[in-house]
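Every protein chain except one is present and positioned as in the full complex.
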Amino acid sequence: MFNYAFRRLLSTIPVLWIAITACFFVLRLAPGGPFDGERPLPEAIKQNLAAHYNLDKSLFEQYIIYLGNLLQGDLGPSFINQDFTVAEQLLVGLPYTLIIGGMAFFLSIVLGITAGILGSVYRNGIPDYLIGTVILIGLVLPNFLVAPILQLFFGLKLEWLPVGGWGGGALSHIVLPVVVLALPHIARISRLTRGAMIEVMHSNFIRTARSKGLGGGSIVWRHALKPTLTPVVSYLGPAASYLLTGSLVVETIFGLPGIGRYFINAALNRDYGMVLGTVVFYMILIVVLNLIVDILYAWLDPRVRSR
Amino acid sequence: MMQSVEEAVLDIRDLNVRFQTNDGIVQAVRGVDVQVAAGECLGVVGESGSGKSQTFLAAMGLLANNATVSGRVEFLGQNLLELSVRELNAIRGRRISMIFQDPLTALTPHLRIGAQMQEVLQTHQRMSDRDARQRCLQWLENVRIPEAAHRLSQYPHELSGGMRQRVMIAMAMLCEPQLLIADEPTTALDVTIQAEILDLMDQLRRDHGTAVILITHDMGVVARMCDRVQVMRHGEYVEQGSCEQVFYSAQHEYTKMLLDAVPRIQVSVDEAQEPMPVDEAQGPMPVDETQESMPVDETQEPSEPDASRQGDTSSLPQSDATALSDRATGSSFDAQSGSASDTILRVRDLRVTFPVHTGWFARKRDLRAVDGIGFDLAAGETLGIVGESGSGKSTLARAILQLIQPTSGQVNWRGQELTDLGRQDLQKFRQDAQIVFQDPLASLDPSMTVGDSMAEPLKVFEPGLDRQARTRRVAGMMERVGLPYTLINRYPHELSGGQNQRVGIARAMMSRPRLLICDEAVSALDVSIQAQILELLKDLQQEFGLSLIFISHDLSVVWEISSRILVMYLGSVVELASRDDLFARPQHPYTRQLVSAVPVPDPVLERARHRIKLQGELASPMEAGARLRFLPSRRAQLPIDYVPILSERFPNHFVAEHDPLESLTRSQNKPAHKCSQ
Amino acid sequence: MKPYSLRNLLSAGMLALMGGLASAATINIHNGGDPTSLDPHKLSGDWENRIAGDIFEGLVTEDTKAEPIPGQASEWTVSDDGLVYTFTLRDDAVWSDGTPVTANDFVFAFQRLMNPETAAVYAYLQYSIKNAEAINTGEISDLAELGVKALDDKTLEITLERPTPYFIGALTHYTAYPLPEHLLEKVGDDWVKIENIVTNGPYTPVDWVPGSHVTTVKHEGYYAAEDVKIDGAKFFVLEDESAALKRYRAGEFDILTEFPTDQYAWMEENLPGQAQVAPYAGLYYYVVNHNKPPFDNADVRKALSMSINREVIGPQILGTGELPAYSWVPPGMANYDEPYMVDWKDMPYGEKLAEATSLLAAAGYDADNPLKLQLRYNTNENHKRIAVAIAAMWKPLGIDVELYNTETKVHYDELQRGVLDVARAGWLADYNDADNFLNLLKSTVEHNYGRYNNPEYDALVDKANATVDTAERAELLHQAEKLALDESAAIPIYYYLARNVVSPRVKGYENNAFDIHRTRWLELVD
Partner (left out) sequence: MIFRKAKLAILESAMEGAAEPVPGRSLFQDAVARLIRNKAAVVSVVMLFLLIVFAIAGPWFIPYNYEDPDWAAFRAPPSLENGHWFGTDQNGRDLLARTLFGTRVSLLVALIATVVSVVIGVSYGAIAGYVGGRVDQAMMRFVDIMYALPYILFVILLMVIFGRNVFLLFAAIGALEWLTMARIVRGQTLSIKQREYIEAARASGLGTTAIIFRHIVPNLVGSVVIYATLTIPEIVVVESFLSYLGFGIQEPLTSLGTLIAEGADVLEVLPWLLWFPAAFLVVLLLSLLFIGDGLRDAFDARDR
């Protein structure tokens, strides 16, 4: 098992490398530089800045330097937020993103699976259709639309929840962002679960279980659930990167200091260091997640273990 | 000897089952009555779609929710159909339990055996874990599972097929139910294991007085197990009565047809005794003699097939002797020289090995699927190849047809080495040698009309033909294989299994091949269809002077059609002889076990038979030393992957080395009981 | 004078009381972007200025009207030739760690500012100081050559290159803030880290979460501390303006420094008097590429300019009523009376169109031979709308416009490389002087994106800046402006408005042309 995990991690190093290289050069291909702005700088100053950030060296040299630093765990300076290194900023933003993202992740899994199971149990019944429609709405409405609507409704009309901000991580502040972030994933997961559950319920071993006189509950929980979860689990990997996509929006609208926003701003500001930093960071996140997914597979299906 | 209702454990009256499907309402069961008395074994026979399973799934309330059930199902006075799910659950698994066909899919893959068994006890008897575990352990032992304790903590996929079915049975018996419903319990199993499972069930039934309902399509199994039989067709019972009544004086046409259709091997009541040495043998056991003893056999017309067989056998000895004795003594073999004029296919020391991964990171290991097989095939002859699952018979077929690249060895087609053929010549060969597959549906492209499927070979082999010409040829062949021309534009899923298989055969025949390999060609079909297809094959063989290689796990089918039979075990030949010779005096313990295990659709004979039981089950080819299973005495000195040498024990009768039977047989348990009369 | 003193007493008491009330409060300010730094030499945005101006203070600082008033310097004298300024620092000016602010802190700061290695983006704002430009561009390597000298701990002497009427105004800018030399010597560039930083302004930062907020608290050592009513400010980062407005309505913010123009009408109705829209010393304009035919043709440029219906843009397109711009220098700049307006300003739109059409026709363009041009703007809701509207206004002249928007970085990068036909640009005054705008059209200036090149114009502007007498100077500048406008050097569109939303809780807030509202002047009441 550990052996396996270790290999997986090793095998992702080339992945990381490719991604970083790609970003590095793609980014430099893009027009505009970190120091272009409303007010153009005097040449002399531009040169000084360039020198300060090694931008005066050849692209390849810069690339080598960057990789070199990266190997020593140094993500380099931020071109824009000059008082912090990239690493520092990521570390500051990390907890927020992780908390919001993690809770959204958890919420979508729990709600999604429950909804899916209900849907499949009452297949084509009233609950199924109700859930189904709600789910679909969540699936089709873009989160940058849902967010302001919720803000208006819960924040301004009902005045139940704060409209935005971190508020020291008070639950009330977190609710809305988490919900907005989770909504589409609740939808996807419940759809997956429903489909899978219906399929599993048709399988022979469920018939056996019923012939053994087990109650509906224990059939679903003991026998049907695990196999049902397989497709859900395989969705978790992609879900991570979807969550990232979402966090870009959510953090902007709710004014949360997470790292989701960083990437957009960094890309727009040509903050090369920051962009690469976020990419590296997210890749590692996703890789780890996929690793967990594989381990979950093994847990769900003993046949994988022995294969 | 109808049971009267009061002593009946289960009493089904006028049961109807309808299904609401996409294509309208389907009436699966039409007003059937069933009674079973305690300790009785009722056989329910019928072909696929006859509604035999539905009847009892309905009784158990296990049907999908698109089904509507009407009628009465009295179990000890309670009408199961009126019970709530909770009440029903109190009965299911406790007083009535079920065994299903496929033990792999029927067990929950992610739960340990122990857990799955214990939950039964915990649901029904509120038993503590410790006691439950005890009980399960004890039952695993009752069903003769080795190292029971260890099994409890294993997952289903870690057990062999036979073992899984044993677990199923143990699980079904845990609460010592009054009624055990077994739905095709042995269909998915190899014949030797089937024999053991059947014995086991019989045992349990007698020890615990459980009533057993045995749902099956196999007359042999019925003949062996059941006191009473009910024959089902199109959701109705066409005939019922005691075993003997049904088998010896069938009333209904359908029953007769079924019985006729079943291919049956001739067996002496006791295979155990050593066969007489060849010199004093007056040829193989006279066929007609046995036939007298079994009136049913008369219907089986012996004309052409026998003739063809005569033809073959007469031509055989020469070639075979040289060929295989060579092989036996391991001397190198020259394709051109010793080849007899009419030997069209010559296989020598053929090997196919696959690399397989075991475990996540274990190194690849070689699976020797075909392990040095050699034989000759004469024009117009039929060679049967028998073997249980994993014996590599299908691989052999594909290797011969060069669908799989053989690892080593020669396949010589009419003087040409196939192994070193160019693409062009290979095409020619493909035109000559065709194959028919097991699953009729899966062997046809669902996105093509059957007409196109049949026309395809023509496109390749006779590009000259225009559309009409092709259609004409197809139409001709369709008629020949007995397919209505009207079906030409239909799609496979619109045809019945039998029809599809005819299409498959027609496609194979389009290129007018000289060799036709049938890989389990009839195994997926109902007996009646099976018979027709066999018949068709015989006719075609006659008409086109085909050579057939007929591969099957079902000894009786092979017996039905073959002139010579080759018995495979773990990729190598254990015995090769003319059909009658093989059945008259099987030599190799494995062969004898096989023969003895085949159930014969004849209660008296079947129950009189004595079974040979060998240590252990069929081993996987990956298992080290598995090949030495019949040579335990020499395990010590021989290399672990040693392949026993084949030698000609009687003329044209080749047998692989083995220890004497006695040293291999398990502690003999008494022969199955005679049925009450 | 009794009653007077009595009233004084009372009001004092009132103040104290209110102070007491307010003292509980910190003010929450929506500040838009994420500050890139707290180091005054590394700033470039107005959102950074808001923070920096609260925590630092230069020799001179802004009052509620953003007019320069004595800051760290209690008084100063100017030599007759207007070249030498002598400042006397307050005795009670101290850093937040208690060390007094000395003249050396200023010397140090100015030298660091001009030091090329600092690469201060806005260094050029202080180029009027002797040798500043030379040092900043590396011609002079010895920092001591800079025209900033400490005569003693509390006396600072600044020598200029040439007399500069707006110099005092320029000193309010954050490029002129002192730096705590003692601290920088100790920790170097880390001085600005939140745990190290010491400041000399009315407030001092205590907390900074990038992407979230900067928190400041009152600097008790500040010389005017007792007049500072608000105990601390929280500057929030939030780019999404509509989200900001929602939070404001939920009472989470006291001041919005920007609001979505579409909401203006709504706020007038529902939050009367809270939305503050005030003239802003800034110009929204389009540049035209003078190096690319046919745009090198003054008539073509004039046609483009004339056919823009400026009266629609403010009230209709933006909805906040920005005033149409017909001059290059926004009205109300210091040392400059009414700006020069284009002569066709008051023509009815119909006639403008007609003339524009004929001008184009003369240049050989009409419906059959349309003038194709690419209109560039940087991604932003308002820029987009204006571009769309103007494209539509040009359409009738048979001009066919391709709208092309890019992110800010690309936009300006390409503008500087002269990649444009017509492009959007804007200018906010750094200091209160017409020169700050007219400078934009000098051929030598990088951000003369249109590359308008008229030696006569350059001469006029230079001459003006060399003259001490303000009236005379103003006259010269006027001539320059007229020259440029008559040639339609660029297309002014509207004068910026500052858009703020100020909660009724906030007292002491006054609109001004530079949109600078230092927290020290504000007050929170409930």
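Just so it is clear, A, B and C label the chains in written order, and each chain counts residues from 1 on its own.
Here is the rule we go by: a contact is a pair of C-beta atoms (placed from the backbone, for glycine too) under 8 Å apart; a residue touches a chain by one contact, two chains touch by 3 or more.
Since the structure is predicted, the reported quantities are computational estimates derived from the model, not experimental observations.
Put simply, the hidden chain is in touch with A, B, C once you look at the whole complex. Across A:26, A:110 or A:170, the single residue that touches the chain missing here is A:26. In the complete assembly, the contact with the undisplayed chain comes from C:265, out of C:69, C:144, C:224 or C:265. One of B:417, B:445 or B:641 touches the chain omitted from the figure, and that residue is B:445. Screening B:78, B:125, B:154 or B:431 against the full complex identifies B:431 as the residue touching the chain left out.
Contact with the omitted chain, checked across A:73, A:142 or A:168, is made by A:142. Touching the omitted chain from subunit A are residues 12, 14-15, 18-19, 22-23, 26-27, 29-31, 136-137, 139-142, 144-145, 148-149, 152, 195, 199, 202, 237-238, 241, 244-245, 248-249, 263-264, 267-268, 275, 278-279, 282-283, 286-287, 290.
The chain not displayed touches subunit C at residues 241-242, 260, 262-263, 265-266, 312, 316-317, 319, 379-381, 384-385, 387-389, 391-392, 395, 403-407, 410. Although one chain is not shown, part of subunit B still touches it, namely residues 22-23, 257, 260-261, 299, 301, 398, 401, 403, 426-427, 430-431, 434-435, 437-439, 442-449, 451, 453, 456-457, 460-461, 478-479, 482-491, 493-494, 504, 507-508, 510-511, 528, 531-532, 534-536.
Following the convention adopted for this analysis, only the chains that are shown with their structure count from here on.
The greater number of contacting C-beta pairs, out of the two interfaces A-C and A-B, is seen for A-C.
Centre-to-centre separation between subunit B and subunit C, using Cα means, comes to 91 Å.
Centroids of subunit A and subunit C (each the mean of its C-alpha atoms) stand 39 Å apart.
For the pair subunit A and subunit B, the distance between mean C-alpha positions equals 52 Å.
Those residues of subunit A in touch with two or more other chains do not exist in this structure.
Residues 30-45, 48-49, 52, 80-84, 89, 92-93, 148, 151-152, 155-156, 159, 162-166, 251-258, 261-262, 265, 268-270 of subunit A touch subunit C in their complex.
Those residues of subunit A that touch subunit B in the complex are listed here as 3-4, 7, 202-205, 207-216, 218, 222-223, 226-227, 300-303, 306-307. By the touch criterion given at the top, residues 57, 60, 62, 64, 85-86, 88-94, 97-98, 100, 102, 105-111, 119-120, 123-124, 155, 157-158, 168, 171, 357, 359-361 of subunit B touch subunit A in their complex.
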